[in-house]
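Notes follow the structure.
The complex appears here without one of its protein chains, the remainder shown in place.
Showing subunit A:
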Amino acid sequence: MVHTLKVNGQTHSLDIDDDTPLLWAIRDNLGLTGTKFGCGVAQCGACTVYMNGKPLRSCVTPISAVDGEITTIEAIAGKEADAVQTAWTARDVPQCGYCQSGQVMSAVALLKENRKPTDRDIDLAMNGNICRCATYVRIRAAIHDAAKALEV
């Protein structure tokens, strides 16, 4: 059936099956490929998007269950996003880079909730995002850098 979907400020009508995961609607139907497929079972976090500003695993969210505005890595903006992406680049966090969209989405969401996360806060917010290159040391450091940058 036809589903109406608001993504990154634009409204789309998509004639796709009800059970189509949001991930594939975003990637295949809307052509927004920054959001990645890693596992399909909400284990790795590569597919993280926001629904009404809250992180969501798009790979297990059927289009019929989408109930709000979706934001993807292509459209994140604001102080937290700038701070995180600047810190990610300054620290040279990415290696292969494939999981990093999801990592950045989770990190920005964390800083929106908590401007001064502890290591424990970072563990809790980020442990749903797998990085097979194990860039975790730099992810942690970059989140602290971003938090510092947001203080001023």
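Quick note on the criterion: a residue touches a chain if its C-beta (ideal position, glycine included) is under 8 Å from a C-beta of that chain, and two chains touch if they have at least 3 such contacts; residues count from 1.
Here, contacts and distances are computed from a predicted model.
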| Per UniProt, the name of the complex member that is left out, chosen from "Luciferase-like monooxygenase", "Glycolate oxidase", "Isoquinoline 1-oxidoreductase, beta subunit" or "Raffinose/stachyose/melibiose transport system permease protein" | "Isoquinoline 1-oxidoreductase, beta subunit"
| query | In the complete complex, which positions of subunit A touch the hidden chain? | reply | 16-17, 19-21, 24, 27-29, 31, 33-41, 43-44, 46, 72-74, 84-85, 88-90, 92-101, 104, 122-123, 126-127, 129-140
